[in-house]
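Take this structure, written in structure tokens, and hold onto it; I'll ask about it next.
One chain of protein is taken out of this complex; the other chains stay put.
By written order: A and B. Residues from 1 in each chain.
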Amino acid sequence: MTITVTVNGTKYVRDVEPRTLLAYFLRESLGLTGTHIGCDSSSCGVCVVVMDGERAVKSCTMFAVQADGHEILTVEGLAAGAALHPLQQAFWDQHGLQCGYCTPGMLMTSYVLLGKNPNPSEAEIRDGLSGNLCRCTGYNNIVKAVQQAAATLGAAAREPEAVAS
Amino acid sequence: MFPAAFDYHRAGSVDEAIALLKQYGGDARILAGGQSLIPAMRYRLARPAVLIDINPVSDLGYIRDSDGMLVLGALARDAELERTPKLHDRYPLLADVSAVVADPVVRQMGTVVGSLCHNDPAGDWAVAALASRAQVVVRGAAGTRTVAIDDFLVDSFTTAVADGEMALEAHFPAPPGRNAGSYQKIERKVGDFATASAAAWASLAADGTFAEVGIAIGAAGPTAKRVVAAETLLRGKKPTRELIRAAADEAAKAADPSADGRGSVAYKKAMAGVLVGRALDGTCKRLGIEV
Partner (left out) sequence: MSTTAEPEPYSIGVAMKRKEDPRFIRGRGNYLDDHSLPGMLHLALVHSPYPHARIVKIDKTAALAVPGVVAVLTGEDLAAHNLAWIPTFHGYDKQMVLCVGKALYQYQEVAGVIATSRDAAHDGAELVDVQYEPLQPVIDPFVSLTDKTLVREDREAKTNHIYHWEVGKRDETDAALAKADVHINERIVFQRCHPAPLEPCGVIADMNPGTGRLTLILTSQAPHAHRTVVSLVTGIPEDKIRIISPDLGGGFGNKVPVYAGYVVAAAASVVLGVPVKWVETRTENLTCTGFARDYHMDVEIGATSDGKVTALKVKTVADHGAFDAAADPTKYPAGLFGIVTGSYDFPTAFTELDAYFTNKAPGGVAYRCSFRVTEASYAIERAMDILASRLKLDPSELRLKNFVRKDQFPYPSPLGFVYDSGDYHTTLKKALNKIGYAELRKEQAEKRARGELMGIGISTFTEAVGAGPSKHFDIMGIKMFDSAEIRVHPTGSAILRAGTKSQGQGHETTWAQIAAEELGLDPQNILVEEGDTDTAPYGLGTYASRSTPVAGAAIAMAARRIREKARIIAAHLLEAPVDDVEWSKHAFNVVGIPDKSITMQQAAFAAYTNPAPDSEPGLEATFYYDPPNLTFPYGAYVAVVDVDQETGFVKVRRFLAIDDCGTVINPMIVEGQIHGGLTEGFAIAFMQEIVYDENGNNLNTNFTDYLVPTSLESPSWETDSTCTPSPHHPIGAKGVGESPNVGSPAAFVNAVMDALSPLGIEHIDMPLTREKVWTAIQAARK
């Protein structure tokens, strides 16, 4: 069937089989390979994307047809051109990635987390990211990255003019 | 893993969903959160010929707190409960559950009603629903009916929802006066099903005795289980250490778990007792009672 999905601000009209999972649609129909596949049981979270700006969803546990008429934000949509999103910058600054495979999912889950809880404690961050697995970093630096991003986004919210200048 | 092919229909309203259910009968499954159904389809353990997607139904996601009852529409997501602070005071048992179901991402799609309909023996919401004496509103072509949770949960992965019907709402009563509850869960890690779980809920009479008590355990049989003997011990009494211990022992006795990677029968039964004890302790603490 034909679906219309807005991904990273661009509207796409595509034909899909109902059984095509959203993750494979993004990767293969749209060529957005930043969203990854890591398991069969919805356990690992490397496939997380953001739906309608406010829900982190495991795109391997959703059919592409369900995204019809909705907005999806993937990792490729985080940066504004050359300007990295504070989360991306923070993951880089704090060495919050090693192999990079879990990173898109971590970024998208964190994006929603900070949207709902702009000043999370370490415990809240660890809890909020517990649907995303990482095998490389041991999570310490991922927590630090989210804390840095929270601080940056908090400062920007308080002084938007200063940041823009 | 890749699902087998199926036909997909979108329902724009409950009536449409019911009509589609009538049309396709047992070949069709409702798609709401999909966080249990889709993984099963990826393994091809579930192979519905037809999926009826009710996500487009615009007015099914409500969470209404009125007339001494929390009413959750079929599309009320776990995460929405988790994020509703006022619920944490009035419905602490449900707030507890909403923080430990599955994982924080799955919770953003998963629904309470969907979890009750899926009725995994180790599911969390069923346990809390029993303790809360919840009800489920079911609708079919023949009309609407309200089913008490004890009658709703029939067997593993089986509920009172008949062919051609869908669950519309869940009701969690909150009578006037002081009441509280607590949910305790042992899981090997976040996202694992419970090794053992327990829900306790109680309301306080003016004389400090338990007016009503609900005690249930999960991952302890084909479905979540009400521990009637424990409830009987406590109903109408002031809670004491001895009574709580006795109630916990009843829970361990009543538990009928299967052995699996999460634990042996002996361990799970023992944990049912431990967790009921802790759930009662937590409930008393929230009621401001010292035991």
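Some notes on this structure:
We adopt the following convention: a contact is a pair of C-beta atoms (placed from the backbone, for glycine too) under 8 Å apart; a residue touches a chain by one contact, two chains touch by 3 or more.
The shown structure was predicted, so the numbers you read here are calculated from the model rather than taken from an experiment.
Of the chains on view, those touched by the hidden chain across the whole complex are A, B.
Only one residue from B:E16, B:D65, B:D150 or B:D192 touches the chain missing from this view: B:D192.
Within the entire complex, the positions of chain A that touch the omitted partner chain are 17, 19-20, 24, 27-28, 32-41, 43-44, 46, 74-76, 78-79, 84, 88, 91-93, 95, 97-104, 107, 122, 125-127, 129-143. Within the entire complex, the positions of chain B that touch the omitted partner chain are 1-2, 4-5, 44, 103, 186, 188-192, 195, 261, 263-264, 267, 270-271, 274.
Simple rule for what comes next: only the chains that are shown with their structure count from here on.
Per-chain Cα centroids separate chain A from chain B by 29 Å. If you check the complex, the residues on chain B that touch chain A are 1-8, 31, 34-35, 38-39, 41-43, 51, 53, 55-56, 79, 83, 99, 102-106, 108-109, 190-191. Interface of chain A with chain B (complex): residues 1, 17-19, 21, 40-43, 45, 48, 55-58, 60-63, 65-66, 69, 109, 112-113, 116, 127-132.
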